[in-house]
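Excluded from the complex is one protein chain; the other protein chains are retained at their positions.
What follows is chain A.
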Amino acid sequence: MATGLGLESLVDQTISVITNDGRNIVVRHCVAYVANTGLETLYFADFLILFQGVLRGFDQATNLILDESHERVYSTKFAVDVKQDALEGVQQLVLGLYIIRGDNISVVGELDEDLDSNLDMSKLRAHPLKPVVH
């Protein structure tokens, strides 16, 4: 029987991963983000992080090996209202080589590079995704 047939076609492609526990990663990341921008307070829950990278490997439990990965941090309208000029719509941070455990993965999307380069990241705003509740 075929196992994990869905991901074979995505190997060595750029992918976009939505994780189950966005919120936890968000908090950790935003602390770093605050430090970088010199802002005193930000609304941690108002951010969401997506992993993106090149899929190098996977297994039947959907554990993923991501190369050249980076996080995309979306700000919300609310956070932008607070500090109008200080925030970009989307921030990107380089992570490098990552292994993500399959338990934490919700969606693996094949990134269309053309569509992606046409996105105006400075204007993009997003609601935070809720964590997955099983």
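Just so it is clear, a residue touches a chain if its C-beta (ideal position, glycine included) is under 8 Å from a C-beta of that chain, and two chains touch if they have at least 3 such contacts; residues count from 1.
In this text, contacts and distances are computed from a predicted model.
The chain absent from the displayed complex carries the UniProt protein name "Sm-like protein LSM2", chosen from "Ribosomal protein L1", "tRNA (adenine(58)-N(1))-methyltransferase non-catalytic subunit TRM6", "Sm-like protein LSM2" or "Exoribonuclease phosphorolytic domain-containing protein". Screening A:10, A:54 or A:95 against the full complex identifies A:10 as the residue touching the chain left out.
Residues 1-7, 10, 16, 18, 20, 22, 48, 50, 60, 62, 72, 74, 102-103, 105-113, 115-116, 119, 124-127, 129-134 of chain A touch the missing chain (whole complex, contact as defined above).
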